[in-house]
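A single protein chain has been omitted; all remaining protein chains appear in their positions.
We just call them A and B in the order they show up, numbering each chain from 1.
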Amino acid sequence: MDIIYSAKPLIAILVSLFVIPILISSRSDNTREAWTFVAAILKFIIIASMAPLVLKGAQIQFTLFEVMPHLAIKLKVDSFGLLFALVSSPLWIITSVYSIGYMRTLKEHSQTRYYCYFAMSLSATIGVAFSANLLTLYLFYEMLSFATYPLVTHHQDQEARSSGRKYLLYILGSSIAFVLPAMLFIYIKTGTFEFVPQGFMAGHFTHGTLLVLLLMFVFGFAKAGIMPFHSWLPAAMVAPTPVSALLHAVAVVKVGVFCVARVITGVFGTKLLLSTDLNTVVCYIASFTIIAASLIALSQDGLKRRLAFSTIGQLSYIVLGVALLSPLAVTGGILHIAMHAFGKITLFFCAGAIFAASGIKNISDMVGIGKRMPITMTCFLIGSLSVIGLPPCGGFISKWYLVLGTLEAGKMFFLFVLLVSSLLNAAYFLPIVYRAFFCTDEESMFENTVNEVPTWCLVPLCITASISVILFFFPQPFLKLAHMTAQTLIGG
Amino acid sequence: MENLIHMIGAKFNYIAYIILMMIGLYALIAKNNLVKKIIGMSIFQTSIILFYVSTAYKTGKAIPIVEHGHGAHSVIHATDYINPLPHVLMLTAIVVSVATLGVALALAIKVYRQYGTLEEDDINSQIRIQAGK
Partner (left out) sequence: MVQQLPALLIIVPLLTALVVAMASWISPRLCLPLTFSGLALSLAASIGVLMEVIAHGPVTYTMGGWNAPMGIVYVIDYLSSPILVVITSVAILNLISARKSVEESFPGKTGAFYSLYILFTTGMIGIVATGDAFNLYVLLEIAALTGYSLIGLGNDRAPLASLNYLFIGTIGASFYLLGVGYLYIATGTLNMADLARFMPQMADNSMVLFAFIICMTGLFIKMALFPMHGWLPNAYSFSSTAATGVIAPLTTKVMIYAMIRVGLYVFTPAYIFNTLHMSKAIVWVAIAAIVMGSLLALAQKSLLKMLTYIIVAEVGYMVGGFFLGNRMGITGATLHIINDAAMTLCLFMAAGAISYKLKDDSFASMKGLFRKMPVTMIGFGAGALAVIGIPPTCGFFSKWYLITGGMEAGQYGFVAALLFSSLVNAVLFFRIFEIAHFEPFADPHDHHHHGHSETVNEAPLSMVVPLLVVAAALIVLGIYSGDIVTKIIQSAIPAGIV
């Protein structure tokens, strides 16, 4: 395997941090937002420029500082990290477009602060994606927690305050209480943190200790939303919708899942977990979360809350896929990071568009809204199909691999879980769409005229919806990257 | 019993300094008046000075002043003299304790000007009344 030393990953991370002083000092809203675009596009270009090398099987590395003897802040771009970065960075561009529409339509306050912390969050997200060892990962993970706090509490009212508390308590509390001691314990025993394909834990720990450590990581990365550490996510929905869309459907939550996946594959390693059968424990925890979250989602009336519980369930798909540790399941799980991202962000954009255009938050008030906002609701349908996992949407491909993966691993129980939850997904999404379009005029709560949101909001959600469809027909380069990851990590 | 008496006889300087020290400590902790506390503090410090000086003493030996030190023909044995070093150290310690006393009294004056009393109970009740307002 080729290893290339280059500062590109560092620049990719820092580009959005460097733009912050410019954002603060810019005199008009237009220049501020123009600079956000410059940063977002630059970031995407830099990340995309690394793709050809990584697709050829090379790895890009960069070491920053040796903060402790033999332990450095180190960046590494491999197929897994690149996939995640390639999902988040273009979505930042699209979300920025959407933010402009949304924030201006609602005349939100403190917009400069909002764009600054958004940029910071993206730096942290890409940092997590490109971390080469556990310490670097932890550093960016915590940075993300703090950068997103002002975004969650953007409205600065009592509700935002209590949600912000819950958010930090879960995310910061679990990382300090579980991840940090687990990391230290591993470091003392093994003396290394470097992610390597088969992990570095083998031979150092007893069975019981391994189980405890594994659970500390799985629950400690609370951003992954695994039950019972999930309730920060519905609470975080008080944030402005673009935040919920990019951060709480893509960046933050996927960072959590990404961390869990990295630890399972790069720290514990496939062989060790399969030989001790500990991965099955994680599979059961994930399965429980999938089913429970889907059931709770059914009962939610707030659209964003329903989406949040749906996200919790979908995140556990990824965890389940990775924890099954069969090549196809891992491919499916990792691919689901990308597929779910495009589908779910579309749904959030739609929810935000509905709120911006009509001020409606609850599903029960949305009867007949399809006649007023036909484009938005069509995109909502596409997003739903993708999340449920039906063709012709990208979500189908990742679920297909997940299903094949359960068969490959020979664990029929999890196949059953996947099928049941798909039915539940359909049950909580399709009625919304159905009632939006098909209702009698008496039932309809809206006048029969088309009244869409401003173009700034509409265009992004159309783009993400189209991407969801396109990914069904052309799933590259994500599929290739997911395959490569599964190959290097599992060796299948 | 005989042992005990013997021990007390042999080490009475230690016992004396500890008694003094406890008197000082008692005043420092239990007295209500700030000046009495300061007196206690002084006794406490003095007891340690006493301890140091008493350790230097050797029974039946001369004080450490060597007459005609430079021109003398006889050899000087350190064992013939009382150890001078603790005395020298205590000169410094005395200076320190005087300085401490000065600072303490200055602070006590400042406290007195502010509250019009040196009784700690009165001061505390005044503080409580102020805080209640």
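Simple rule for what comes next: a contact is a pair of C-beta atoms (placed from the backbone, for glycine too) under 8 Å apart; a residue touches a chain by one contact, two chains touch by 3 or more.
What you are looking at is a predicted structure, and each value in this text was computed from that prediction instead of being measured.
J.: Quick one: which of A:L55, A:L172, A:L274 or A:M445 touches the chain that's been left out?
T.: A:L172
J.: Determine which one of B:M22, B:A62, B:I76 or B:I127 touches the chain that has been left out.
T.: B:I127
J.: What residue numbers in chain B mark contact with the hidden partner chain?
T.: 25, 28, 34, 37, 41, 44-45, 48, 51-52, 55, 85-86, 89, 92-93, 96, 99-100, 103-104, 106-108, 110-111, 114, 123, 127
J.: For the chain that got dropped from the picture, name the residues of chain A it touches.
T.: With respect to the unshown chain, the touching residues of chain A are 65-69, 71-73, 106-110, 135, 138-139, 142-143, 146, 150, 153, 155-158, 160-161, 164-165, 168, 172-173, 176-177, 180-181, 184-185, 187-188.
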